[in-house]
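And now, chain A:
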Amino acid sequence: MWCRVRDNGTGFFRCLGEQGHPGNGMRKLIGNLSVKWKMALATSLILLLAVAAMLWYFPRHQRQALESGMKTKVTAVAKMISWSLVTEMDAAAVSMDVKPIEEVIASAKQDQDLIAIRVEDANGSRLTGWNDEEINRLEPSAVDKPTQVFFGKDTLGVVESIAKDGKPIGLLRMDYSLASFHEEDRAAWRFGFLFALLIFAVGSLLAALVGYRIVRPLASMTSTIKRMAGGDLSQDPLPVAGHDEIGSLALAFNELLTQMRELTSKFNIMSTTMDERTSQILSTAKQQEAGAAQQAATVSEVTATMEELAATAQQIAKNAEAVTRSADDAANAVEDGRDSLVTFVQSMAGIESGNKTINDNIVQLNRHVQQIRGIIDLINDIADRSDLLALNAALEGTKAGQAGKGFLLVAAEMRRLAENVFSSTAEIKQLIAEVTEATNATVMATESGMKTTREGADRAGEAEKAFGRIIATNEETTRASKQISLATQQQHTGTEQIVLAMGEVAEVSQKWVEGIRDTTRSVGELSGIISQVKALVAKYRISRT
Partner candidate 1 sequence: MAGETVEKPRKSFLILFRVGEYRLAVEAFSIQYIAGVNWTPQVGAEEEDHDRIVEMAAVLRLPPQEGKRTIVIDTPSGQRGFVVDSISNEEIILRFIEPVPPLLEGWIKPTAITGFLVEQEAVIGVVDFHRVDQAYFGRMPSVRPKGEQAR
Partner candidate 2 sequence: MMVDEQIDDTSKTPGTEPNRLYFVFRDGHEAYAVPPTSVVEVITKTKATPVPFTPDWLDGVISVRGAIVPVLDLFRYFRLPSKISTRRNRMILVGVGPNAFAIWSDQIVGVETVEESRMEPPLSNLTDSLLKCLSGQFRTEGIMVYCIDLQKLLEETRGQVKAL
C-alpha cells in the first residue's frame, strides 16, 4: 500500500493513508517521528534484541556451569565418602558400630551446603544419618555407573553406591541445599541484567547522539531552507563541521544560498533594467505609432490633394489645348482677314484708278467688314476664354502653393496678353467704325469721294497694322497656352510621380506601423513576463533590512 503524500505547507509530507487499513495508524505514528528518535528506536530495538539474547544465553550458561560444577563437587565428595565408607561398612556390619561411619560423614558435614546425609546398608536400611528424614529416595544406578545426581527445586539429591570389589554393600544418600546455588544463579542473572541495561543505555545514548549529530544540521538546514522558500535569503551560511556527508551537505547548501542571492540580485537588476527598457520601447513605439499614424494621415491628405491637382491639371491642359486650337483657327481667320484687307485696299486703289464702280466696292467692303467683325468676335471669345484659363490656372496655383507659383506667373502673363487682345480688338472696332463711316460717306466718285477713299485707305493701313499686332499677340497667346499645356503635362507627370511616391511612402508607413504594432505586442508580452518574474523575485530579501 502506498501512502498518498501531500505537502500541507509546513514542509512535512503527510501520509494520507486509506481508510480502514490496519497498521496505518502505526505507520503514521512512526512516519512522523524525528530521525533521531527513529534512529534511537532502531538502535534500541537492536540493542534490546542483543540484550534479550544475552539475557537468554548468559545466565543460562552460568547456571549450567554452576550446575556442572556442583555436580562434579558433589559426585567427588560422594565418591570420596563412599570409598572411605567401604572399610567402615564392613566393620559396621560386624560390630554394629556406626561411629566410624559418622566420623566419615562428619567430614562431609563441613560442607555447609549439605543438609542431609544417610548411609544405608545393602538392604536399604538406614545405618546412620543426619537430618535425613526427608532425604531423597533416588534409585541408585549400577555400580560402575556415575553417581546419581538429581537437581530438585531447592535441594540437590545425590545417591552413591558403596561398592566393595564390585559388589554394592551400601548406599550413600546426600541432600545439598541449592540455596547458595540459587543465590549465585540469581547473582548471575542480576549481573547479566545490569550489564544489559548498561549496554542498552550507553547504546541508546550513542545512537541518540549520532542521530542528533546528523539531525541537527538537517533540522537547521530545513528551517533555513524553509525561510529561503519564504523569501529570506539574508541568513548566515550553515556551519561546516567536518568533511563527512553532513559537512558536504552544509557546504553544498551554502553554495546554493550564495548562488540564489546572486541570482536574485541579478534578477532584480535585470528586471528593473528590462522594465525601464520596455517602457522606453513602449513609449517610443507609441510615439512612432502616433508619428506614423500622423504621417499616414498626412500622406493620404497629400495624396488626395495631389490627385485633385492632377485631375484639375488635366482639365486645364485640355482647356489649354482647346485655346491653342482656337488660336490656330483665329490665326487662320486673321490671315483671311488680312487677305480681305489687302483686297479691300486694292479695291480702294481700284476706286482711285476708277476701274470699278464705287457701289460694287462698297458692297464688297461691307462683306469684308462683316468678316472682320466675325473675326473680332472670335478673338474676343478667345481672349475671354484665355482670361478664364488664366484665372483658373491662378486658382490652381493658390491651391498648389509652392508648386503652383509657376502657374501664377504664366497666368499673369496670359492675363496681360488677354488684355492686349482686348485693347487691340477695341482698337479695331474703333477703326472699323471709322472705316464704315468713311465708306458710307463715299457715294459718288467725286474728288471729295477720292479724298475720302484716301482717308479710308489710310485707316485701312492702320487697321492692317492692328491686325499685325493681333497676329503677333495671337502667336504669343498660342505659345503661352502651349506652355501651360506643357506645364500642366509636366505637372501631371510630376503629380503622377508624386502620387506614386506617396503611395510608396504610404506603403512603407503602413509596414512601419504594422512593425511597430508587432513590436508593441511583443514588448507587451515581454513586459507581462517580466512583471511575473518581478513578483516572484520580490519575495526574496537579500539584505537584512
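Regarding selection, all candidates are chains of the complex that A comes from, given by their letters.
What we mean here is this: a residue touches a chain if its C-beta (ideal position, glycine included) is under 8 Å from a C-beta of that chain, and two chains touch if they have at least 3 such contacts; residues count from 1.
The shown structure was predicted, so the numbers you read here are calculated from the model rather than taken from an experiment.
S.K.: Would you mind pointing out which option among 1 or 2 touches chain A in this complex?
M.R.: Result: candidate 1 touches chain A.
S.K.: Would you tell me which residues of chain A are touching candidate 1 in their complex?
M.R.: Result: residues 312, 315, 384-385, 387-388, 390-392, 394-395, 397-399, 415 of chain A touch candidate 1.
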